[in-house]
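Accompanying notes for the structure given below.
All protein chains but one are shown in place.
As written, the chains take the letters A, B and C, and residue 1 is the first residue of each chain.
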Amino acid sequence: MKTWEYIVRRLILLIPVIIGVTIITFTVSHVIPADPARAFAGGPKAQPETIARIRAELHLDKPLWEQYFYYLNDLIHLNFGRSFLENRPVTEALGQYFPATFELTIASMIFAIPLGILGGIISAIRQNKLSDQLSRIIAIVGYSLPIFWLALMLQYAFAYTYPILPLEGRLSVGMTPPTHITGFFLIDSLVTANGATFTSALLHLVLPAFTLGFSTLAIILRMTRSSMLEVMGADYIRTARAKGVSERRVIYQHGLRNALIPTITVTGLQFGALLSGAVLTETIFNWPGMGRFAANAVLGLDFNSVMGFTLVVAIVYVIANLIVDLLYAAVDPRVKLGGG
Amino acid sequence: MEPTPSTTDQPLLSIRDLKTYFYTYEGVVKALEATSFDIWKAETFGLIGETGCGKSVTALSTMRLIPQPPGKIMSGQILFNGVDLLKEPETTLQALRGCAISMIFQEPMTALNPVYTIGHQIAEVILLHQSFPEIPQKKTYNPITRRRIRRAREKRAFEKAIESLDMVKISDPKKVAYQYPHELSGGMRQRAMIAMMLSCTPDLLIADEPTTALDVTVQAQILDLMKDLQQRKGTAIWLITHNLGVIAEMCDRVGVMYAGYIVEIGNTDKIFANPDHPYTRGLLRSIPRLTEDRRRLEIIPGSVPNLITPPEGCRFHPRCPYASAVCSTTAPPLIEVEPDHCVACYNYATAKFSVVGAQEEHDRPSA
Amino acid sequence: MKSNESRIKDLRFTFHLFRRSLLSMVGLILILILLIVALIAPFLASEHPSYVEVPTEQGTTRVEERWTIYFDRALQPPSLQHPFGTDDYGRDIFSMVVYGSQTSLRICILVIGISTLAGIILGGLAGYFGGVLDEILMRITDVFLAIPYLILALAVAAALGRSIDHIMEAMIITWWPSYARLFRGQVLAIKEQQFVEAARSVGANNSRILFRHILPNSIAPLLVEITLDLGAVLLVAAGLSFIGLGASPGTAEWGLMISMGRTHMFHAWWYVTFPGLAILFVVLGFNLLGDGLRDVTDPKLRR
Partner (left out) sequence: MQQKKACAIALLTCAVLIITTLSGCTQQNTQQQTIKNPTTYVRYDIGEPRTLDPAEAYDSASTDMVNNLYDRLVTYHGNDTTHIYPSLALNWSVASDQLTWTFHLRHDVLFSNGNSMNATDVQYSFNRVLIVNSPDSGVAWILAQCMDTNSTTIIDPFTVQIKLTKTYGGFLALLAFSVASVVDKETIEANGGVVANTDNEWMKEHAAGTGPYMLNHWTHNSEVVLTQNTNYWGGWSGNHVSTVVIKSADEASTRILALQNGDADFAYIPYENLVDIQTSTGIRVVQEPSYDVVLGLFNTLSDNAFMGNKEVRRALSYAFNYQSAIDNAYNGYLYRLPGCIPKGMPYYDTQNGGTSVYNYDLAMADQILNASGYLRNFEFKHAFYRFNNTAIRVWYNGGNAERQKMALSFQDALSKLGINSIVSTESWPQYLNRMYNTNEWDFMFLGWMPDYNDPDDYIAPFVGSAANGGDTFHTGYANTSVDTYINQGKYTVDPTARAAAYTAAFNIYIDDPSLIFIGQNTYTRGMRTWLQGYAYNPVLEYYYYDYYKA
């Protein structure tokens, strides 16, 4: 079956899942015993008639199931409703915050994946050597660390005690963000050839990306190690050696390619962990992304935003896993797309 | 590297007192104690014995492919064309493997790398061990030129790979070359394997139970294939199997192995004609013959000893009906009983003498 | 099904493998420490909460802890009588960390216990009987698994309102699908094996097959998963309380303590440091233990 056919089929299969997600988010956000209308209307000093009107506008006077269909209908028109915390459409807010989060996530992956794989290989081929034990310990500590605590400690160490890195934010104070092309400050500032902005953005990325990526690194390292160990025991590795292939080539050509297969799957799953981690990381590093937005929304019971965020995350996550499956098929000829 | 030309009086491969241990958590497995034998140019040598008696270990030791840890070659010599492989650096062995000495394995299913095409895997050997005079070999650091040369060599290697596939009588080798292992049948894979390992015309081909995993008809084909390749290329074949039939039809000489020892070695016909070691005899009896009518097959009483705590002296003595005091104290040396036929047993003579008795005993109707 | 003595031999071997790995032992020790601390908290801590009975929204009552406030000794650095220092309410952080272990343990055990149970029952039925039931369950789990743990828990907990019980409910809702999946897979795999066929052929009824044959043989992977998840649960719970959804203010909960200490980080480092270390070590313990178990139950390693 052709790749694009497969993709289309997968995307179609997504629809029920997404609908399910909307049902969850909707129910979740409508059992809240809060009065969004009054919150919209500005709290204690709000005028009753204003509140009534807003309640009508938000269909809060309708039965729940009816509200759900209003909600679905809005979604179809890509309208996630209005965020009262930010007093603007959720879509707009998410649109603004998505690139920031995406930049952060990608950055942390870029740092975590290669290091993780490399570490995995090294500790696999030097099994039970000192370096192996060390990287194993790093790995296990890595995915046992409470990410928010790690963030605080890093701030304490590198932004307060030894202030070598910025404490928070995406750019240093007063620096105007580069003209919006991709929303990735790094890329935009490069494209617009703005060195200062680039360095600032890069420096601001270091701590959050590290915090976010650390656990991912740990898990990938662990996965690569174990699968590498397994692969290096396989018959075809012996064959390769019998062919007179150099050890180096045996590891990187014959071993790694096979060992990567499970790693890829894990990476896909990790994407979800990264998105979750973003909520905590962004809150602490005051990173203007979806995660911080979501945290504020949850605390402020801005349920349109919460729903919007959850939905976006779900979609991104599911698509990430689709991509992983494609990669999977690309790496392993035995995998046939659509074969279940 | 081209194999060094050998004189006729010098064996191609000569293994001397090879001692290989495995350090497992249960204890030290003394897989090989003092294994010695020779293989001569262009001959077919068969190594036979029950599973777990150390056949494969010997082969892997020869290739220096014993996984270590847990394995370790303790002592001994492996002289290949007079060169002691155990003393050579890894690089030399890499040059030898797949070129002068190749090995094909028991499991064609898992022995090929699932993520590369057959052609690619064969081409790899060729690229490693062959030079391409037709391609200009100028030393340049211009990445583009280098790349172009590499591409050319790869292309050529792939063609050669297809040729060697053709050589092992694979119909439509082009197609197969572009296929992945999982798309081929067991027999086809084994052919591909052989093609891979013979593509550099090695002096010695170690075939570790090449046919056990295949069904009978395919077995025959593979064996024939190996035979005529040997005739065409003059490769010495070291055939490891527990199948006496295969030995009988393939091998010029045969070594019988028991619990890490060569217990009997020599010309195949001679050994099959009059086996001297009780164990060999047991083995030979345990195959059905159509010529004589037997009510039931011989079986050797007892089972292969645990190699962590092997019996003292002759490792066969606990199972041996003729064991004498000496057997349980010191391991018997190989004694030449006739030209090109040695046996490691103290009382092979008595054993031989009492065969008939044993025979009758067995054949007496039990009623 | 394995014969009994072979089972025992197997177990001994397993234990041997386990003992051989130092890291696993460290994990075991850490968890034992946690258990002991939680058990003897009253003797370990220098200060103790008082307990009062308070009504809940559901009309029932629950017992809440109360810590006496001493503003006169707020934010004191670590000293002999306050090994971990005091917080901005003058409460002894050491005692709170010690008592916090009880809370953490409670969260882990309840969440994992209930979601595992749900997972086993639902997954077991789905896997065993298959058909429509299976389809439905799998679609439902699909939906749940399409949302990362913390985020779903975040949304649910937010809706339920701030309280430990609520985040536990939220996490149960989040966690059961993965267990349902896991156990279903197990059942599907095992139910095809000979001994099950055999049992069926001798006329064992479904429940017997499920609980006497399938369950015991799928316990190993389940156990590994559980141990590893105990750590994950603790992390998510702490994360939620850190964001401000977890324990009600004034209770000793590690995540909450960190988030309360955060505003004082620069002039009272001990406030955030020690609860954090507590979390780290406990999760580390669970993970090391889990890894150890995984390794020893992994057939590949047993060769």
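What we mean here is this: contacts are C-beta pairs under 8 Å (C-beta built on N, C-alpha and C of every residue); 3 or more make two chains touch, one makes a residue touch a chain.
Given the structure is predicted, the values throughout are model-derived calculations rather than measurements.
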Contacts of the unshown chain among the visible ones are A, C
Among the options C:47, C:88 or C:134, the absent chain makes contact with C:88
Given C:11, C:54, C:109 or C:219, the residue that touches the chain left out of view is C:54
Contacting the left-out chain: of C:69, C:117, C:136 or C:198, that is C:69
Contact residues on chain A toward the hidden chain run 32-36, 38-47, 50, 53-54, 86-88, 93, 96, 128-130, 132-134, 136-138, 141, 153, 155-157, 159-163, 167-170, 172-174, 176-177, 284, 286, 288, 292-293, 296, 299-301
Absent-chain interface residues of chain C come out as 21-23, 26, 50-55, 64, 66, 68-69, 71, 74, 88-89, 161-162, 244, 248-250, 262-267, 269, 273
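Rule of thumb we're sticking to: only the chains that are shown with their structure count from here on.
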The chain pair joined by the most C-beta contacts is A-C
If chain centres are mean C-alpha positions, then the most distant from chain C is chain B
Note: chain C sits from chain A at a C-alpha centroid distance in Å of 24
The distance between the C-alpha centres of chain B and chain C, rounded to whole Å, is 54
Rounded to the nearest Å, the gap between Cα centres of chain A and chain B is 54
Interface with chain A, chain C side, in the complex: residues 23, 139-140, 142-144, 146-152, 154-156, 158-161, 231, 235, 238-239, 242-245, 255, 258, 262, 265-266, 269, 272-273, 276, 279-280, 283-284, 286-288, 291, 300
Within the complex, chain B is touched by chain A residues 233-236, 238-247, 254, 257-258, 331-334
Chain C partner, complex, touching residues on chain A are 16-18, 20-21, 23-25, 28-29, 31-33, 136-137, 140-141, 143-149, 152-153, 155-156, 160, 230, 272-273, 275-277, 279-280, 283, 294-295, 298-299, 301, 306, 309-310, 313-314, 317-318
